[in-house]
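One protein chain omitted, others in place.
After this line comes subunit A, so read on.
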Amino acid sequence: MIEVKDLHKSFGDAHILKGITTTFDKGKTNLIIGQSGSGKTVFLKCLLGLFNYEEGSIAYNGQVFSKLSEDEKRNIRAEIGMVFQGSALFDSMTIAENVMFPLRMFTKQSKSEMEDRVDFVLKRVNLDDAHKKMPSEASGGMQKRVAIARAIVNNPKYLFCDEPNSGLDPKTSIVIDNLIQEITDEYQITTVINSHDMNSVMEIGEKIVFLKNGLKEWEGSKDTIFKTDNQSVTDFVYSSNLFKKVRRVYLEENS
């Protein structure tokens, strides 16, 4: 579980995060949503320790990150898997080498043990024949699946995904969403996804945190988001006619 308390982050005079308090639960897919410029990416980078923040705290399973020693921070980082928006695969390595990278860095496994683990994880993301390909030879969807495989290969406790569906077609997006949810459930990971894909919100949003102007405007789940009367949330989530109709049908059926 990740607990965030009163998080503030500024860049010069620009106050980006203005006191966010929330929790991200273990074994659930937690979504951070909001318009562009609402502070989602900055929030995610603070959670990952890539940005320092001025006030507030972030605790991983009760351990406040900013109060830990460098070694303790490194241990927590070794428990984090991250799927970047652009996949961030190492382009000088093959797909198998990319997935093996965290094992080579953080474990003392033999080469055959690492290869077995890579085979297993690549099979898990339905990429069992792509070992020797270079990232540049893989499609966007494949790259995302490799990034997921690399993120989970070392059995992380926390999985962060920054816009995992960006640039993907709707069908591949659903495959990626389902994969993330299955993995979260299977390995009981605390998963935090930064997204503005409304399909993801409806499909896998077990917990949803809506940010607006650097503040937490609303939080709930894929079920409660249909019923909310928060104007900012409804304006954002139901901005398309399709989702307006979906909501109307849902409310009619459940009234």
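In this text, a residue touches a chain if its C-beta (ideal position, glycine included) is under 8 Å from a C-beta of that chain, and two chains touch if they have at least 3 such contacts; residues count from 1.
Here, contacts and distances are computed from a predicted model.
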**OP:** Would you mind picking the UniProt name of the chain not drawn here, from "Response regulator transcription factor", "Cytochrome aa3 subunit 2", "Ion-translocating oxidoreductase complex subunit C" or "ABC transporter permease"?
**Re:** "ABC transporter permease"
Original post:
Hey, which of A:L17, A:I32 or A:M82 is the one touching the hidden chain?
Top reply: A:M82
**OP:** Identify the residues of subunit A touching the omitted chain, counting contacts across the whole complex.
**Re:** 48-50, 70, 73-78, 80, 82, 84-86, 88-92, 102, 104-106, 160
